[in-house]
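The complex is shown incomplete by one protein chain, all other protein chains being positioned as in the whole.
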Amino acid sequence: MKTFVMKEIGRVGFMEKPVPHLGPGDALVRTTRALICTSDSHTVQGGIGPRENLTLGHEAVGVVDAVGSEVKDFQPGDRVLAGAITPDWGDLASQNGYPSQSGAPLGGFKFANSKDGVFAEFFHVNDADANLARIPDGIPDAAAVYCADMLSTGFMGAENGNIPMGGTVAVLAQGPVGLMVTAGARLCGAGLVIGVESVPSRQKLAQMYGADEVVDFTKEDVVERILELTDGQGVDTAVEALGADVTFQTAVKITKPGGTISNTGYFGEGEFVRIPRVEWGVGMADKTITTGLCPGGRLRMERLLRLLETSRVDPSHMTTHEFDFDDMERAFEVADKKLEDVVKVMISF
Amino acid sequence: MKTFVMKEIGRVGFMEKPVPHLGPGDALVRTTRALICTSDSHTVQGGIGPRENLTLGHEAVGVVDAVGSEVKDFQPGDRVLAGAITPDWGDLASQNGYPSQSGAPLGGFKFANSKDGVFAEFFHVNDADANLARIPDGIPDAAAVYCADMLSTGFMGAENGNIPMGGTVAVLAQGPVGLMVTAGARLCGAGLVIGVESVPSRQKLAQMYGADEVVDFTKEDVVERILELTDGQGVDTAVEALGADVTFQTAVKITKPGGTISNTGYFGEGEFVRIPRVEWGVGMADKTITTGLCPGGRLRMERLLRLLETSRVDPSHMTTHEFDFDDMERAFEVADKKLEDVVKVMISF
Amino acid sequence: MKTFVMKEIGRVGFMEKPVPHLGPGDALVRTTRALICTSDSHTVQGGIGPRENLTLGHEAVGVVDAVGSEVKDFQPGDRVLAGAITPDWGDLASQNGYPSQSGAPLGGFKFANSKDGVFAEFFHVNDADANLARIPDGIPDAAAVYCADMLSTGFMGAENGNIPMGGTVAVLAQGPVGLMVTAGARLCGAGLVIGVESVPSRQKLAQMYGADEVVDFTKEDVVERILELTDGQGVDTAVEALGADVTFQTAVKITKPGGTISNTGYFGEGEFVRIPRVEWGVGMADKTITTGLCPGGRLRMERLLRLLETSRVDPSHMTTHEFDFDDMERAFEVADKKLEDVVKVMISF
Partner (left out) sequence: MKTFVMKEIGRVGFMEKPVPHLGPGDALVRTTRALICTSDSHTVQGGIGPRENLTLGHEAVGVVDAVGSEVKDFQPGDRVLAGAITPDWGDLASQNGYPSQSGAPLGGFKFANSKDGVFAEFFHVNDADANLARIPDGIPDAAAVYCADMLSTGFMGAENGNIPMGGTVAVLAQGPVGLMVTAGARLCGAGLVIGVESVPSRQKLAQMYGADEVVDFTKEDVVERILELTDGQGVDTAVEALGADVTFQTAVKITKPGGTISNTGYFGEGEFVRIPRVEWGVGMADKTITTGLCPGGRLRMERLLRLLETSRVDPSHMTTHEFDFDDMERAFEVADKKLEDVVKVMISF
């Protein structure tokens, strides 16, 4: 089958591979739609170390092609979504409530990391009964595919933020994850959502997805402006959605004592992420810092699909580009180099 | 000043009283708008025991007329909202996280219970700095007054329900509190909100406030229908918003193992509220039952007002009747006897 | 192999059965020690409906005899403990945080319920990697076996009780589960633990396991006495450890507003479990009711074994009787009829 791989650090391209083998609990899915993620670029740049001929991609939907002998709830022909994270549910970390960390730190992140990803004609799903979700009839593949990572990670940023009903939230960066944090903050009862972003097209999307205020860090001091918007108190919750040391510092500074800094960013550089000591209340201001990795699993996916079904959010406005899988090289270039005001690139198979 | 009182059990009417005296931390508020609550009827019927010439009412907004010597943050002329519950914030129950229970069980409930209420030209607020909130300019009194009890109690029903993002919620009864539970469930990320109600006008309001489905218990079996709507699993959260033994039992029956039954109802009758043993998993199905009394306090009121300011909910659709304070006797009759499809009765001063 | 079964409702006895078949993830354990549980009596009396020739018992340790092809972490010869509850970890209820409810309400309860139990020369464990735990060298089988149910259920009663550091706790009944609630309350930071019990030998055990006070309900009014012991406030946490309607009512009455009633009891009778309406604050006193079913799984078992390893608790004082498996009929009679001040009956294989 045709796949799109990272050949080595810094180099991508097509490659022919055999269709994956299925264990007793596994499923083989024929890909219909996939999305390119910033993480794919990180991986190609060596962010998780060297890889050879690794199929890229972790956001996809498709149709079940075959299932292992122990799979009970899915059968060929089912239209399905797989989470970007496909945990081992019996693992100790899962039993501890952290399935994304099963097997190893970040171990639930298998696609395009510890096994081949979804940029291929077919992809393999471990523990299909626990990691697939059936897509309801009314939801197109092009919407459902956003649940795999964007909604799950973005909403997690809001959920981990302990947002009080009517509380104030700042979301630092309005890329696709940040936009879904913004939407998620609304769904978590925020009374004021402040999006921080400088790119005009993303500022517009931020407003569409629920930002009450947009702060442009190229035009005003973010800390000052957010304190002003919150009567000098700071926000209840600041969500880091970029993965940059300076943004993280801002998040700590704008959060009130007793508030939460919720991290969704993947920090790709430097030896340290730095907490500004004084604004952190010299370690005594009850400012909590939370983190997480995109929740996966059937239940999570079913709940996210339900939110699409009942029209709570429409992620499809984030699709700025569409390509056929045959044009994957150009598609990847657009996403990787952030060309043409790209937000998300959709691939059709 | 003119007040509207419960003269004794079963009898109400106007009465002249002196303007309340202020302690050092207190405020006197000139009433502008108030709402009649079902609890007022309960009280008149003797629900909390006998009372003599007790001013009724606990939902009001107004303008500060005078403040005690220790009040720092409010001054005459401020347009303000007082929560229906005005806790003693230093009390042990408040320190324990339950200010509504300060002083005694349900002790934060002072208006029209342990002291005179708000159906009067002026009302008294204890610990004004902690229990009043300034009403933002854009919000009319007729909307702000709903925060005192309806939004605070209704949203509490949702907040106490541990609703997972995208989870399923049933709200049993769509009176004014139930309607605000429905709105609150949306604000807490529910993926499916099922309102249970038989009155057509309330069914319409339920949909307006966010019910995805409405179940009419006079036309179908509620338990069966809700199991059907949830693929046989039951809901993540059932909120009792009536205060009736039979509704409570239904709530337990429709909740899935691991789910929460959140109670907002005031149970006015009977020696017991009964849990159906088998459907409660013989005490082992991880079905949690939570309760609470309308949260009060300045922070809560500020956050609820913020939700009005950012247009998350518009409670004014619940105002089915408006009267001047001079017509209070008729107003009370309409509310008390639930005439003319009444939902909420607004009083202007 | 030799097994001890419930032949039908009300009748038990030995029976020869074939050694269980193993699926790819399963293990076969040769039993060394087992405990009889009150639940075994409930089952024989028909508490979970009719059963035919069902092997009884769910508390056991042993030595791995054989493992399925997919089992990675265990091998023949390992000395192991299996939780009384052996969840399906990929199930939706497990993903939701409630593995004891996997598959169905109370579905993790498989031994002597949906499959044969442990009163046999060998027993079968599903998903061995997730549901077995290796017993550390220093811990005898006769202590480890208590982790399967007694420690797990008893400690859960304390954990679900939201005990504040230095808080007050009452444990209603000091049977083996109640005694482990008492020990668990100490481990959860309770500042005052009150055991309610009338049997002298159990009262002594209650003190040994950490009860600061013991209240004898045959000699004094429990509600009055507990209010007296808590300066009239009631306890932060009341744990029901009997499964009786009247005890449950007492638990509600002695709990302060804002406190928690934590249930561990299996309610075997009646249509309803009844909440006393007034003492429950007419549904508004912030009194939470929690329930649960014995947590299982490898992580739980490892953590409980660690508590034995570091001498936090010694459950062996509860062993009042010991029998060989050949004397199982007499052993069961002693446990079932609560003869000779029995607390727990240990069976050796």
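Order of writing sets the chain letters: A, B and C. Residues in each chain are counted from 1.
Note that contacts are C-beta pairs under 8 Å (C-beta built on N, C-alpha and C of every residue); 3 or more make two chains touch, one makes a residue touch a chain.
Just so it is clear, the structure is predicted and the values come from calculations on it, not from any experiment.
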| item | value |
| --- | --- |
| Full-complex contact with the absent chain, from C:Asp26, C:Asp91, C:Glu159 or C:Glu197 | C:Glu159 |
| Absent-chain contact - pick from B:Gln45, B:Gln75 or B:Gln95 | B:Gln95 |
| Among B:Val12, B:Val67 or B:Ala130, the residue in touch with the chain that has been omitted | B:Ala130 |
| Interface with the undisplayed chain - residues on chain A | 92-93, 96-98, 100-101, 105-106, 164, 233, 240, 243, 257-258, 263-277, 280-293 |
| Sites on chain B contacted by the missing partner chain, in the whole complex | 24, 70, 89-92, 94-97, 99, 127, 129-130, 297-300, 302 |
| Missing-chain contacts mapped onto chain C | 155, 159, 164-168, 184, 187-189, 191-192, 212, 302-307, 309-310, 312 |
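Definition applied: only the chains that are shown with their structure count from here on.
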| item | value |
| --- | --- |
| Chain A on chain B, rotation in degrees - Cα superposition, rounded to nearest 5 | 180 |
| Same or different residue numbers at the chain B/chain C copy interface, by half rule | same |
| Shared-contact residues (touching 2 or more other chains) in chain C | 92, 96-97 |
